[in-house]
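My structure is below; once you've seen it, I'll send some questions.
Only a single protein chain was left out; the remaining protein chains are all shown in position.
Let's look at chain A:
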Amino acid sequence: MEMDWIMGLIGGMLIGLGGAAYLIGNGRIMGASGIIGGLVDGSGHATAAERIVFLAGVLVLPILLTPLFGGVDTHITDNMLVLVAAGLFVGVGTRIANGCTSGHGVCGISRLSLRGMVATVFYILAGGLSVVLFRHILGVI
């Protein structure tokens, strides 16, 4: 368990370093939902190339690291209905709120943005209630 916390801290610092590089290097806030969403709805057309390159890094590094650290089980549910519903909620929600865990959470809280902090409180509360409802009450996850 403690090993998980240490790896969490190390991994978290790498995530923060990624955000720092994106900010200091390109002057952009590293928000995953904004980077992806801008490609999907066309609002990020002018910066499409750097968005795609960023996402390629996110996708490829876990593949490169797997032989060194071993594969990780994602424990993703095989309930397709749950996956579709969850994906839709995450996609719609992050774009309406204009940010997710990386944009509002990591990048927002680190500059004491009120919007980032309020968003984080609400998605954590909703996430907690969601687990209570779907796991403990309905038993679907």
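In this text, contacts are C-beta pairs under 8 Å (C-beta built on N, C-alpha and C of every residue); 3 or more make two chains touch, one makes a residue touch a chain; residues count from 1.
One rule holds for everything that comes next: contacts and distances are computed from a predicted model.
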item	value
Name under which UniProt lists the unshown chain, selected from "YeeE/YedE family protein", "Altronate dehydratase large subunit", "Ion-translocating oxidoreductase complex subunit B" or "Amino acid/amide ABC transporter membrane protein 2, HAAT family"	"YeeE/YedE family protein"
On chain A, residues whose C-beta touches the chain left out of the figure	4-30, 32-33, 36-37, 40-41, 43, 49-51, 53-63, 65-66, 69, 71-78, 80, 82-98, 100-102, 104-116, 118-120, 122-132, 134-136, 141
